[in-house]
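Input: one structure, supplied below.
All protein chains of the complex are present and in place, except for one that has been dropped.
Letters A, B and C mark the chains as written, and numbering starts fresh at 1 in each.
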Amino acid sequence: MDFDPTERQQHWRDRVRHFIENHVRPRMGDYDQQDAEGERWKVIDVIEEEKARAKAQGIWNLFMPPQCGRAHVDDTFEFEGPGLTNLEYALCAEEMGRIGWASEVFNCSAPDTGNMEVLHRYGTREQKNQWLKPLMNGEIRSAFLMTEPQVASSDATNIECSIKRDGDEYVINGRKWWSSGAGDPRCKIAIVMGKTDFEAKRHQQQSMVLMPMDAEGVEIVRHLPVFGYDDAPHGHMEIKLTNVRIPVSNMLLGEGRGFEIAQGRLGPGRIHHCMRTIGVAEEALAKMARRLQSRETFGKPIYQHSVWEERVARARIDIEMTRLLCLKAADMMDKVGNKAAAQEIAMIKVQAPTMALKIIDDAIQAHGGGGVSDDFGLAKAYAHQRTLRLADGPDEVHARAIARMEFARHAPGMGKDDSFSSGDLGVTR
Amino acid sequence: MDFDPTERQQHWRDRVRHFIENHVRPRMGDYDQQDAEGERWKVIDVIEEEKARAKAQGIWNLFMPPQCGRAHVDDTFEFEGPGLTNLEYALCAEEMGRIGWASEVFNCSAPDTGNMEVLHRYGTREQKNQWLKPLMNGEIRSAFLMTEPQVASSDATNIECSIKRDGDEYVINGRKWWSSGAGDPRCKIAIVMGKTDFEAKRHQQQSMVLMPMDAEGVEIVRHLPVFGYDDAPHGHMEIKLTNVRIPVSNMLLGEGRGFEIAQGRLGPGRIHHCMRTIGVAEEALAKMARRLQSRETFGKPIYQHSVWEERVARARIDIEMTRLLCLKAADMMDKVGNKAAAQEIAMIKVQAPTMALKIIDDAIQAHGGGGVSDDFGLAKAYAHQRTLRLADGPDEVHARAIARMEFARHAPGMGKDDSFSSGDLGVTR
Amino acid sequence: MDFDPTERQQHWRDRVRHFIENHVRPRMGDYDQQDAEGERWKVIDVIEEEKARAKAQGIWNLFMPPQCGRAHVDDTFEFEGPGLTNLEYALCAEEMGRIGWASEVFNCSAPDTGNMEVLHRYGTREQKNQWLKPLMNGEIRSAFLMTEPQVASSDATNIECSIKRDGDEYVINGRKWWSSGAGDPRCKIAIVMGKTDFEAKRHQQQSMVLMPMDAEGVEIVRHLPVFGYDDAPHGHMEIKLTNVRIPVSNMLLGEGRGFEIAQGRLGPGRIHHCMRTIGVAEEALAKMARRLQSRETFGKPIYQHSVWEERVARARIDIEMTRLLCLKAADMMDKVGNKAAAQEIAMIKVQAPTMALKIIDDAIQAHGGGGVSDDFGLAKAYAHQRTLRLADGPDEVHARAIARMEFARHAPGMGKDDSFSSGDLGVTR
Partner (left out) sequence: MDFDPTERQQHWRDRVRHFIENHVRPRMGDYDQQDAEGERWKVIDVIEEEKARAKAQGIWNLFMPPQCGRAHVDDTFEFEGPGLTNLEYALCAEEMGRIGWASEVFNCSAPDTGNMEVLHRYGTREQKNQWLKPLMNGEIRSAFLMTEPQVASSDATNIECSIKRDGDEYVINGRKWWSSGAGDPRCKIAIVMGKTDFEAKRHQQQSMVLMPMDAEGVEIVRHLPVFGYDDAPHGHMEIKLTNVRIPVSNMLLGEGRGFEIAQGRLGPGRIHHCMRTIGVAEEALAKMARRLQSRETFGKPIYQHSVWEERVARARIDIEMTRLLCLKAADMMDKVGNKAAAQEIAMIKVQAPTMALKIIDDAIQAHGGGGVSDDFGLAKAYAHQRTLRLADGPDEVHARAIARMEFARHAPGMGKDDSFSSGDLGVTR
């Protein structure tokens, strides 16, 4: 056990950190201006400019896992990133989280990351050539269509979108929402979760397919604001799918294996979100600490009021603990795989946004009226983090999973010897 | 002590309730459509239509206090509402709070209510004729310019805006923000808090003046969004005041008495906000309860999951308690005045939005993705309630006031006999 | 609606208050000394002395309800207290709660109060003569044997104690625990909840019988400490019942009606506990406020540290709200009966101890090491309040009940008109 970053871990984190401080932070003003002045749903130039720079420097596709079980021998070289472990990447992702649009600069933003992983892991050579290559090049973007407005999608077996085979094609019908990123003009491909067999066993009804966004029958009904933010050009779309036809070769992995893919896809994605969330929380704490030192009430600087000492101390404690939990989960994924790390992944999924929301809320309070406005980015950060208590499964579903694993560990049949190891550290826990 | 509403209390509450259910709720769709389609900063017709109806029915200016210490004998009749007590009005305000724009229909929306009270209580006959009359008629709207971006305005002695006498005029220079309602094209008059004497005693430097919004030198710099919402056409404006000249007759009450007015103005206004907040919380709870009964996960309706039983029970408990505290504060204001009710007013000011935020947040969680969007009004309600932990003094300032009154009650010099009555009920507490 | 106590409400509250301040508080030292020095399980003389005084002054059996549905015409006079309403008594009970042993002085302490109500309401003339009379005279005490160690008694249908008819007798077998008060040498009678018919419908299996404590087969196995406190001589006993024989005339109300009695018994009892809890919280707040004013850290009195302002303000808010909720529940019980007030009773049952525990915990923190010792009575108050989140049904069971009533109010079939009255005030809610 060692809490110091290795040289390699520091190396990547620092490259990302310095790039952000030198090339992303100084352009926040440009970004905000282009965002405010331009049409809402077009590409923001700043991002494309900095993407080019990051790509040229090789700080690119960092999320891509070092090795993928299912990767064909012959495509290893072609479709890989620089080979960071989850733990190494986690340290980088925290840095990216400090500024909302930094991830995209490194081609590391959701939902592309998860989609690229799926293609890498489960895609055929042909599927990779067609979609993974331009995604990895940062030429196109993608969407992930899972959640549906009519059912409680937190229980994925509720999903109703149908994917029906008709000769050499699948015909898709359904309604999806919270299809994030589908508002972007560069978004060309979507992975769609639906049911190919409504009569199969509960977890074998689902399949995932690749659906080009320009296919006939794909209709973007509207964008969904998050609190009052449209998050353009990314956007969160509601999409109607009416008799959308795709070739059967667009099936991923095979009919009835959608659940299997979903499980694999969401693990790393959750860790990525959580590490970015740590960065968000650090920024909020930094803003809070600076603001409290800049103003006075009742004859002394606000930061000397002990009620703020308590909040700042709590913020620092919660950030440190959450970061450590996240890094441990990443380390376990690297060493024993996503499945054995399932409880840790669920834990950090619940913990990270809850932690950040509290700190951002305190930071808002510290900024007075400025906090709820757009002047400090805090309200927007709050709105975004609030969605993460719902996205990829709401807190309740993950708490249920964590508790069930815990109960199993203390099940009546378990002997003392099994039980006392419950608090064990390390990957074998 | 009696917890049943009297006939008169029921009478007014029911008139408001039925009007809302019959004429406001059915038009929510119209309102949303006009709000979405029209230009952002113009009047929404639905409101003017329903205002006319409410005025015709005499459900109008309900907030106006039954008697005002300073009202001149001769203007009693002219400038009064139907004479509801604070307690009676509180019950009505809760009903209004259920729908965001309902208050305005009854000419009972902030900041006009507070401004009208100030004019009623402290205005000269001339000032009343010019500004109170059209305000009470619902012909114009108003703004209250107090908070400033450069200082911690929670300590009002920090305010820097200057109001300098120059012959028969005052010259105003300063920068204000969170001037809510100043975006409305009907907004014609503002009450401005500034300093007429920077050298006077700490609480006698401030004055309040009437400033026409079309005066030269009044520049609306920008609107401030609240979690992404512009709240148009109302708006929260940042305003620059450069050598704005007003006649000396626009001084309210007298130089150096701004603090005195502020204290008087904010008491009832806080209660109004809080009662509306109760209505907001009831709506959120109703939405949550309905949603949880409409969906299933893991083989049973969500409302049967005990984690939701706990949240719903907590919501009901918190709403009931907060309502009772609010009504008690209103009752005390009626019986012993705003000053003797100061601790109760501060308590409800802290409690109401905190309570509502928790319930709305749970309701958001119950709605999944729908919760953070605009489909159920919950995210917008959250954003608005969040501002109420800052507006009219942040929680910390009120907690400080409550605690100081509490400490005084248990001060070292106090005998046992003084101390044991601390928990007393009733107005003399 | 009126938040001022009436003359009559003040009259009784003040009589109790003054008695406590003049005759109970001054003898706290005597009590503690007798408690510390004497044998653990014998009567404490101070109590008997002050009981005599209170009885002589007619401040006695205040809890006894003004009228009881089932009371026979001829015993009205004989078995009644001074006729206070629940609301009037609630105000008195708060005063009694301020000092742990004050209730007993007025013959108003649990579990006798609940047991006397049961006897009053459901007892035969003969049962009343034999047991209610000496209880009302303060000559004997009683116990209530419901909870069992082997099952989750929070679901009362789990109870396993058997009450089997055998000729003119019932034979009782079972094990009970948390039989509070059974340690007192004056405890002569117990009401026992058991099953007379294990095959009947779920809520008709249970019966309640009167069991003399000196009956053969009644064995006090041990006392159960509460956080280290034995609460002698009262005590919380574990009792084994082995072939205990009682005459059939000791059945209350009739076989299979135990659940019905339990429901009736627990309502008022919960309110009484809760009002005493308010008094406990007031005492804790008073101690906290005084302590914080008596000490300094880091160059200023501790009470000026804003972290304490926040806690003290929160304490005052929570006490005020909880008291109002409790009084409203009492008022509803008086006006529309215990059944219609079921949600309010459940709400205050959950809220009161939760509120008090937080305040006592803060008070402990304010007292440093002194807080966890016996010097200020805070740790003992904490321990006692903690049991109230379990006694008479744990929080979870009451939250479930509250939520179910709430869900019913917003059930899918309910129209708008039903739904919008949900937040109504007053007894008809």
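In the analysis below, a residue touches a chain if its C-beta (ideal position, glycine included) is under 8 Å from a C-beta of that chain, and two chains touch if they have at least 3 such contacts.
All values reported here derive from a predicted model rather than from experimental measurement.
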item: Contacting the left-out chain in the complete assembly, out of C:2, C:30 or C:230; value: C:230
item: Residue in contact with the excluded chain [from A:47, A:193 or A:292]; value: A:292
item: Listed residues C:34, C:130, C:154 or C:304, member touching the removed chain; value: C:154
item: Interface with the unshown chain - residue positions in chain A; value: 1-6, 9, 17, 21, 25, 87, 91, 94, 98, 278-279, 282, 285-286, 289-290, 292-294, 303, 306, 308-310, 312-317, 319-325, 327-328, 331-332, 335, 343-344, 346-347, 350-351, 396, 398-400, 402-404, 406-407, 409-412, 416-417, 419-420, 422-423, 425-427
item: Absent chain, residues of chain C that touch it; value: 147, 149, 151-155, 158, 177-178, 224-230, 236, 295-298, 302, 305, 307, 364-365, 368-375, 379-380, 382-383, 386-387, 389-391, 394-397, 399-400
item: Contacts of chain B with the absent chain, listed as residue ranges; value: 305-310
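Assume only the chains that are shown with their structure count from here on.
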item: Self-contact between copies chain A and chain B, residue sets same or different by half; value: same
item: Where chain A and chain C are represented by their mean Cα positions, the distance between them in whole Å; value: 52
item: Whole-Å gap between the CA centroids of chain A and chain B; value: 39
item: Per-residue multi-chain contacts in chain B, two or more chains; value: 396, 399-400
